[in-house]
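A single structure is presented below for examination.
One chain of protein is taken out of this complex; the other chains stay put.
Here is subunit A:
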């Protein structure tokens, strides 16, 4: 589903590469934690999958597509197959829950009847039954992140990328968010989650890819956050 083949990324204003000779293969339906300190290249990894950045060297295949051969006007079609969740939720403050989720479908031109059908379904799926007409500022952080997940998942993407989704949320609520991501993973969606949250990584026991200074230093199935830091 996601194949990094000896990928190096150097940002033009920085001498040190953000990623260096990275080889990672994520298969369909996998759940992968991407761990590592700040600046280790996690975000670059995610941005490369979305073709927001181009690799300096190496090849990337996402959902069977060679990204280097993907023309600019086809990038939107790639992104429709990838959902994205961020630490800061990125909801539209002037739209309610339903409208925020529906927005993702409206802007890719889905018919209104389809939107009316699938948006309530996905709002239920993330556990926000009965809150469709709340505004984002009336919701807790955990609930806002659920809205963001609903928006990312409403178009049934093949891949869900999550960049520190629990970064702004207290530990108890984070477990709930993780359960939603797990539920989405069980529908067959590949999930890649960059995180600093050791407790969650250790509790879920999924595949762990650890980056350090742009290199993959560990790739372990059913891993923990990091032995080096004395993880459980």
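Criterion: a contact is a pair of C-beta atoms (placed from the backbone, for glycine too) under 8 Å apart; a residue touches a chain by one contact, two chains touch by 3 or more; residues count from 1.
To be clear about the criterion, contacts and distances are computed from a predicted model.
Student: Given the options "NADH-quinone oxidoreductase subunit I", "SRPBCC domain-containing protein", "Cell division protein FtsX" or "Metalloregulator ArsR/SmtB family transcription factor", say which is the protein name UniProt records for the missing chain.
Tutor: The chain we cannot see is, by its UniProt record, "Cell division protein FtsX".
Student: Please identify which residue in A:1, A:48, A:84 or A:224 touches the non-displayed chain.
Tutor: Of the candidates A:1, A:48, A:84 or A:224, A:84 is in touch with the missing chain.
Student: Which listed residue (A:28, A:112, A:133 or A:205) would be found touching the missing chain in the intact complex?
Tutor: A:112
Student: For review purposes, identify every residue of subunit A that touches the missing chain, sorted by number.
Tutor: 50, 72-73, 75-84, 90, 92, 103-104, 106-109, 112, 151-152, 155
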